[in-house]
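Missing here is one protein chain; the remaining ones are kept as they sit in the complex.
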């Protein structure tokens, strides 16, 4: 349930505000010199610390520090499971106290409460995008393994809102933020150097596993490859030219190319205002589970709402390294880069 | 590799022209009275036997007959694995003899040959869409199990080429066929009556498993749900209203809604003509693996090409019952409708 | 649940008296020329057709005929799943009709009825040793794959009752049969030519998987390797010399050696007589589920009991090829003899 992969597996743990998040990566062969700088850089991208000036208030946050628990001796892998953790040092549970009795719209708050009867209301718990930091640590090790085999994985933002020109992305994000709103985005990922023959013909198609991996990223609402959704308007004579690197579920030796769409960040300044107005006017409260909020929230809590607003305007920006990481986990699993093969 | 699911599993076997295709469905509880008419009807839809007059030459083909090998006694399930087969009665390997030394563009012919060093060239082998007949048998049993729990799964064609008005679909398909070409389509699937709480928060999200299942269907190039790819242009304030029935990887009790895009059928009259002209003019032969063809094909083989043209113009039409079946397999797996729970 | 293995998998189906039993073997590479004679010989050993004259009435039975459904073309594997069936041609459900309302002692009759609410009372259903015929077909293909790598798997009976001298085995079996009783046995299996390094250090130890496989054989009550149970009386200085070919869960390149103990056949002439006397004297009927029997059985049914007695006196004899087959499935899974590695 919290493990990913078959022979190259990653197990993730941690709530957004538990003592730590982290993971166990199993299947890395012995003898790999871990590139810690690469991991730091990917974590910074995921944390939004490398964003364009002014866009992300996260840029000033302290970096995530990885503590290596096992599987690594003097920076070199042992072939045993690599366990690591990242302390949740800046946990401020009081910021989220008001969420104890409310459900944010478009978030997993309600489904969690329903499923488990309880939940870690402190910032989303397992559903928080913070969990993806552990994926990035593991995925970057996988990326390094691929790189040593001459395989390169590169993702980038190709659409923000309706804009497809990267020069316009910052402007679109700024405009949405200025409206107290958020905006979606599309990430494209390309893999070069991948050998032909990866993937299984029927259920375990390469594209099935990539789709599975991408859809497991928070806020991802769709996956396509090759001609994809846009290809529906193509004739067969045209579409045949766009394989996306996989045919019959198996890599064909050409460049792999797939896309993921990310919805706008669900928590916006606007949605928080709506939440506040509901609290002020209890009679306006909607009983629908996805928008319900407990009217017992005091005004003190309300004032915290605006301060605790930490989400980004365009979550797709920070998803880029996560897409690369998940793709790398899938590919390493298929390549069976495990110690015993 | 040819099995699907965790506690409710389906194992598929058979090449398009081996003695039989079939499968083993494991996890069906004892005591289910199998609705054989429902299976027959779904198989007919998948086989294209129910298409609009004139569009599909398959309408006149003999129906697929299911032979039940185990797990069923007097039409009632025993709780043991249900094994079944469908004979490949109309196998005409000679129709495909010419493919022994050629690779069809946009097909898995080349990737299979590369991966396995050999392949069943008789009509696509495992890659043939014929394999999906076994999925439909198993999936329809799953649909029946869901139905007895008040859960309904319904898929339909919502786009063909650029047309989104169902009244225009036949016309678009006919036009493409008249041009010796093919056309893509989008299938939407809705699930009602599904309880909240299905799915796991991190990797085993409900949408991850649905995407995995759909991407395993032949010719499927993309999956999205809720606001999906079109939602990229929405602001967060709008997108929050379109959950697609899942939040944080878990069903929220509202209607599930997802889409799959199918590429145009790769083998078209046009692509076969191109193949023929290559054979006539060996110097025009392209060495790219995806379009290569062995020049040793005799004229006799060429004449077979046009006769053996069996593909449909819009494969999305026949994908509809396969989408329903795969969705049902995923949902039954999550519902753990297995005998021991 | 009815599948075995991870990357080299076997799925089994069929009740003892359904239309057929069979299986799907997935992971065999393309290009293997199947040795059908080897399969026939192993099936004959399992069926008891090769037993010493006079001991087994099964010697005269018709051989099991394997029908190959897919994955094999002209006797050569295609790399696709190999599906096969064995018809239950001599099914005589009427022989077992009386079991519809009774539970044989030491059999799975009662646990099945409890678990599934129904069961295929015709001869044990899935619990019948007949299911192992499918394992032998799959396992013999695995044995052939191992043999081509220079790995040999050989099992033999090393104890029957208290006798450890093979010259005495027939006599012990005959004596037990003459008493209307049955007797247990121990099978030892040795593997030579196995490379060092197979197995995983912690949970997926080689011996864990071998034990799992052996304990899944009907009537197997124990597994040990190396110094085993007898080694408890050894001092460490002595036991260190008996590794059994595995250390820390990993093969060490020396000969693998393990043992399986099989209980005496639970259905004996004596137990059937007891069953009969219970029927004659309903007041002697025991309510314990494991020995209960429905008193409504008519005398006509009772007369069938003695005729339908088909079990062997020492089931360990026929377990020998099943032990070899299961060991081979485990080893092929570890060797990842799958098509894509």
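Going by the order they are written in, the chains are A, B and C; count residues from 1 in each one.
Criterion: a contact is a pair of C-beta atoms (placed from the backbone, for glycine too) under 8 Å apart; a residue touches a chain by one contact, two chains touch by 3 or more.
Just so we're clear, the structure is a prediction, and the values are computed from it rather than from any experiment.
Trainee: Give me the visible chains that the unshown chain touches, in label order.
Mentor: The undisplayed chain, in the complete complex, is in contact with A, B, C.
Trainee: Kindly state which of the options C:48, C:81, C:139 or C:264 is in contact with the chain not pictured.
Mentor: Of these options, the touching residue for the absent chain is C:264.
Trainee: Please pick, from A:27, A:139 or A:266, the residue that touches the omitted chain in the full complex.
Mentor: Considering all chains, including the one not shown, the answer is A:27.
Trainee: Which of C:63, C:166 or C:197 touches the chain that is not shown?
Mentor: Residue touching the chain left out of view: C:197.
Trainee: Name, in rising order, the residues on subunit A that touch the hidden chain in the full complex.
Mentor: Touching the chain left out of view, subunit A contributes residues 1-3, 7, 9, 11-15, 18-22, 24, 26-27, 29-31, 67-73, 76, 78-83, 85, 115-120, 125-126, 338-340.
Trainee: In the full complex, which residues of subunit C touch the absent chain?
Mentor: Subunit C touches the chain not shown through residues 1-4, 12, 105-108, 110-112, 114-115, 126-127, 131, 159, 161-162, 176, 179, 181-186, 196-197, 200-205, 207-216, 218, 221-229, 231-237, 239-240, 243-244, 246-253, 261-268, 270-271, 289-290.
Trainee: Tell me where the left-out chain touches subunit B, residue by residue.
Mentor: Against the missing chain, subunit B presents residues 6-7, 80, 197-198, 200-201, 336, 340-341.
As a convention for this text, only the chains that are shown with their structure count from here on.
Trainee: Ranked by contacting C-beta pairs, which pair of chains comes out on top?
Mentor: Here the largest contact count links A-B.
Trainee: Calculate how many whole Å lie between the centre of subunit A and the centre of subunit C, each centre taken as the average of the chain's C-alpha atoms.
Mentor: Result: the chain centres lie 48 Å from each other.
Trainee: If you average the CA atoms of subunit B and of subunit C, how many Å lie between those two points?
Mentor: Measuring from centre to centre gives 38 Å for this pair.
Trainee: From the C-alpha centre of subunit A to that of subunit B, how far is it in Å?
Mentor: 29
Trainee: At which residue positions does subunit B touch at least two other chains?
Mentor: Within subunit B, residues 1-3, 12, 115, 126 contact more than one other chain.
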